[in-house]
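Data block below; observations after.
Heads up, one of the protein chains got dropped from this complex, but the rest are sitting where they should.
Chain lettering (A, B and C) follows the sequence in which the chains are written, and residue indices restart at 1 in each chain.
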Amino acid sequence: MATVTYRQALRDTLRAEMLRDEDVFLMGEEIGVFEGSYKITEGLLKEFGPRRVRDTPIAEEGFVGAAIGAAMLGLRPVVEIMTINFSLLALDQIVNHAAKIYGMFGGQCSVPMVIRTPGGGGQQLGATHSQNVELFYSFIPGLKVLAPSTPAEASAMLKAAIRDDDPVLFLENLALYNTKGEVPDDVTPAEIGRAAVTREGTDITIIAYSRMAHVAAEVAEKLAADGVSAEVVDLRSLRPLDRETVVASVRRTGCAVIAEDDWLTYGIGAEIAATIQEGAFDWLDAPVRRVAMAEVPLPYSKPLELAALPSAESLVTAVRDTLAATGRR
Amino acid sequence: MATVTYRQALRDTLRAEMLRDEDVFLMGEEIGVFEGSYKITEGLLKEFGPRRVRDTPIAEEGFVGAAIGAAMLGLRPVVEIMTINFSLLALDQIVNHAAKIYGMFGGQCSVPMVIRTPGGGGQQLGATHSQNVELFYSFIPGLKVLAPSTPAEASAMLKAAIRDDDPVLFLENLALYNTKGEVPDDVTPAEIGRAAVTREGTDITIIAYSRMAHVAAEVAEKLAADGVSAEVVDLRSLRPLDRETVVASVRRTGCAVIAEDDWLTYGIGAEIAATIQEGAFDWLDAPVRRVAMAEVPLPYSKPLELAALPSAESLVTAVRDTLAATGRR
Amino acid sequence: MADTDTRSPARSRRTRRSKPRPETLVAYYRQMLLIRRFEERAARAYTEAKIGGYCHLNLGEEPTITGLMAALEPSDYLFTNYREHGYALARGIEARRVMAELYGRSTGVSKGWGGSMHLFDTGTRLLGGYGIVGGQLPLATGAALAISYRGGDEVVMCQMGDGTTNIGAFHESLNMAALWDLPIVYVVINNGLGMGTTVDQSSAEPELYRRAAAYRIEGARVDGTDVIAVREAAHAAIERAREEKKPFLLETTSPRLRGHSVVDPARYRTAEEKEQLKAADPLARFALELEESGVLDAEAREKLDAEVKAEVDDAAAFADDSPHPDVSTLFDYTYATPVPGESRRLPADPVF
Partner (left out) sequence: MADTDTRSPARSRRTRRSKPRPETLVAYYRQMLLIRRFEERAARAYTEAKIGGYCHLNLGEEPTITGLMAALEPSDYLFTNYREHGYALARGIEARRVMAELYGRSTGVSKGWGGSMHLFDTGTRLLGGYGIVGGQLPLATGAALAISYRGGDEVVMCQMGDGTTNIGAFHESLNMAALWDLPIVYVVINNGLGMGTTVDQSSAEPELYRRAAAYRIEGARVDGTDVIAVREAAHAAIERAREEKKPFLLETTSPRLRGHSVVDPARYRTAEEKEQLKAADPLARFALELEESGVLDAEAREKLDAEVKAEVDDAAAFADDSPHPDVSTLFDYTYATPVPGESRRLPADPVF
C-alpha cells in the first residue's frame, strides 16, 4: 500500500500492464518524447521504446482508428487523447467503428482497446478546451465508459479496462491528476459497471462521478458538521450505468441531488434523475435536483468561469433546498 | 394552402428563401447534379446554378467548417449532411467552432447557418446508418436544434432557422419525407424554442418529436377509442427546450410517457423525464416512462430491427402500464 | 514472379516474362462472371424486397476485383468499402453465405447483422465492408500496424472509391502508414464517380495516385478493366509492401456500369453516356478476347454461364430458405465481455 497521485497510479498501472502483456501498447500525441501532455506516460518511452510507446502525428481520427484496427487483430492498444475536447475529431471512429464492429459483424471481431482522456474545466482553457462531453460516449451501446475518482480506483479500473474485450472510454480529469490516495501494491482489476456508496448517510443521496465525487465528499463532510447525514454515490461507470446502486440508496434516503461537471440540459445527470424518478418514485420526498455547469461556452475570464462551474457551495445550496422541499423539518 | 409532402415543403422553403435573400445558398454532398440523396434539392441547381447550389467533395468536416466560415462573413449557408450519422465527422466543427465562435470571441461574430440532416432507423441501413444522435447537438449551448414533424412545421421552422443568426441543427427524418400535410401559401417563420400541444387530453401526456410525434398521435387516436384521453406534446425544438409547455401539460394530466427514436439511456427522453419530475413533482401520479430504441447497434436484419425500434404497440403498452401505475382506475 | 526491386512496381507489368496460362484466364473469367451474375441477382432480389437497406453493385469492377484478389495471399487482410460483394466472392467466400447476408439471414457471413454494406469473414480475413466513407482507412492502417508490431509478414489491402480520397481520414492514414513503414496497399477504385459527382469535381488532383507523393509513398495507376494488368500491379505493390514494409497507393480505373446503388437511376448521365457504358463493359470485352485467342469458345462460355447461374440461383434459394436471426439474439452482440447492468430492454420495457 502506497500513497500516490492519480497521475502516478495511472502511470504505474500502464507500466504494470505493459510488463504483464506484450500485446498492450500505448499510442497518442506527445506521449513519448514529450512524456505526455500531463506527464502520465513519463519515463515509459525510455523503458519500453518507440514500438510500445508510439508518438503519433496530430491526427485524432487517424490514430484512434488505427488503434481500433490494431485491436481488431488482437492487440490491446491504450490510446491517449490529450483532452476529451479533441476526441470530437475521432468521434466517428469511436462511435461508428469501435462501438459497432462487434455487433455489426455479428460478433466475429471484438475491439479490445482503451481510450484514456481527461475532461475538466476550471483551468481557464476557454470554451473549446474545457468541455465535459463524456455524455457522447456514455450514450453509445457497444462502448463502456469509466470515470474513476481516486488513485486506487483509477488503477483498478484501468486494469479492468485494458483486460476487457470491448472498447472502453476511460475518463480522467485535469483537476484530479495531482490528488493523492492509497493504492494497494497488487491492485485487483475492478468489476466494470459498478457504482459505489463511498459514504453512508440517511438524509439525502448525493450522486456524482470523477471530480465532482470529491466535491460531493467534501460537501457531505461539511453537512455532517451541521447534522445532515448525506450518502454519497460515486457512479464510477457511466456505461453500463449501475442503476440499482443509485436507486437503492435513494430508496433509503428519500431524496437526491446530482452533482456533475457537464452542462445540465441533456447532461449525465438527466439520466440519473430520470432513473431515480422511475426506480424510487414512491420513496421520493422531493424532486431530484441537479447541480451542473451553467449552459454557456465556458469563458476564459476567471470570475466568469468560477460563476459557471459547479462548486461545493452550489451543491450545499441544492442539498439544503432539497431537504427543505421534503418538508421533513 | 396546399397539401404537400414534407420533402416538398423543405424544397419549396429553400427555394423561397433563396429567392428572397441572395445571401442564402446551399452546400453539401450530391445536392446539385444528383439533386440530393433524398431529393430535397431537386431542380434547385438548374434554377440557381452552381454558385448557390454547391456540390462538395466527401469531406463533412471541411464543408461544414467552410459553411461556418462563410457564415462568419455574413452569408447564410444551408448545409445538407446526407444523414445525421455522417455529421459525426463534422462534430468538431459544429461543437467546437459553430457553437463557440459567438461566445468565445465575446459576441463579435455570429454564425448564421443551418445544418439540415435526417435521422432515422427502420430502413435496414445497419448500425452506422440508422442512428439518432440529435442528443449530441441538443446538449451544446450555442446551438439550436429543431425537429419538425409535419410539412407545415418543417416549412415554418426552416424559414426561422435560415433567418436566425445562430447555428441551427435542423433535424429531418427519413421516414417523414413522404408524409403529407397542408402548408399555408405564405408560411410565417416559426418562433424557435416552442413546443406544441398537438392534441389535448386529460388522462396522460405523451411527449415526442420528429417521427415519434406521428406515432404518438396515432396512439392517442387509438387510445381515444378505448376511452383514454391522451394529450400529445410535440417538442419541435430540442434546444432550447420548452420545459414550460411540457410541465404545464403534465401538471394537467398527472402522468406522462416519452416516445423517442434514440437510445433510452442518456437519450433525449432522460432530460424530459428529469424535467417533469422536477417541474411537476407534486402533480405526478406515476413515474414517467420512456419508450425508446433497444440499446444495441441496430442490426440489419428486418425482424431484429423491428424488435429494437419503438412502435405504436410499445407506446400503447407503456401508456397503459403508466395509467395502471397511477392507481386511478 | 514479383518485380520487388523496382521503385514503381505497378508500372512494370509490360516487362513481365510469361503470358498467363489459358486455365488461369478461364478461371478469372469465371470469377468475373460469378460476380456479374451475383450482382444481377442481387439487384433482382432487391426489387423483390428480399434485400433491404442500401445495395451497391460491383458491375464493371469485375476484372479489378479478380485481379486484386488474385494477387492477395490468403494470409493477407482485406478492408473494403460498402461496395464489396464481389470482393467477398473473389476472396473465396461461398456465394450462399454472401447472398444470405444480403437477405439478412443468420446463415449470412455477418449473421444477418451487417447486410450488403457490412460483409465480414474471419476465415478469409475479409475484415469488413464499411459504410462510412473513409472509415476503413484508419482501421486498415491499424491492422498493418498490428502486423508490423508483431513482425508478421502479412499485408493489408485497403480498398476505397475515388471520392474517398478527399476525406480527412485518407490523409491521416497515408501519412501514418508512410511514417511507420507499414505493410499496406491502398487501392483506389476510380470508377469516375462518387454517386453523381465526377472525379474532376471532387478531387483537385484528379490523377489520384499522384496524391501518394504528399507522403513520399509510391503510387501508380492501372487499367482496371484489364485483369492481368491489375493482378500484376497489385502483386508488385503487395510483395513490395511485404518485403520492404512500404505502403503503396494503387489506382485502378473502371466504369461503374449502373447507378450508385440499386435504386439510383443515374439520371445525371446522358443517354449517350449510358450507351457508351454498354460498349465499355469489360466482361464482354474479355469474353471476346478469350474467344478470339481461342482460350474460351462460345459454347464453353455458355456452359460456364449456366454453371455460374446455377451457383447464383442456389445462393439465392439458400438465402431465401435460411432462417432470420431469432429476436432473442438481439442483445447478444453489444459487448464481447458482458457486464452487470447492461441494458437488455425492449422498447416497451420499463427501466425498473
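The working rule: a residue touches a chain if its C-beta (ideal position, glycine included) is under 8 Å from a C-beta of that chain, and two chains touch if they have at least 3 such contacts.
Bear in mind that the values here come from a model prediction, so they are computed numbers and not experimental data.
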| item | value |
| --- | --- |
| Option touching the unshown chain, where B:11, B:116 or B:144 are the choices | B:144 |
| Among A:128, A:155 or A:245, the residue in touch with the chain that has been omitted | A:128 |
| Options C:64, C:202, C:329 or C:343, residue touching the unrepresented chain | C:202 |
| Hidden partner chain, touching residue among B:4, B:18, B:31 or B:70 | B:70 |
| Positions on subunit A where the hidden chain makes contact | 29-30, 33-35, 37, 55, 57-62, 85-86, 89, 123-129, 264-265, 287, 289-297, 299-304, 307-311, 313-315, 317-318, 321 |
| Residues of subunit B in contact with the chain not shown | 25, 51, 54, 56-57, 59, 61-75, 77, 92-93, 96-97, 101-112, 141-142, 144, 164-166, 191-194, 237, 240-244, 247, 274-275, 278-279 |
| Missing-chain contacts mapped onto subunit C | 166-172, 174-175, 178-179, 201-205, 210-211, 213-217 |
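Just so it is clear, only the chains that are shown with their structure count from here on.
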| item | value |
| --- | --- |
| Chain centre separation in whole Å, for subunit C relative to subunit B (CA means) | 36 |
| Between subunit C and subunit A, distance of the C-alpha-averaged centres to the nearest whole Å | 40 |
| Residue list for subunit A, restricted to those that touch at least two other chains | 61, 92, 96-97, 102-104, 141-142, 241, 274, 278-279 |
| Per-residue multi-chain contacts in subunit C, two or more chains | 110, 112-114, 118, 130, 132, 135, 168, 333-334, 343, 350-352 |
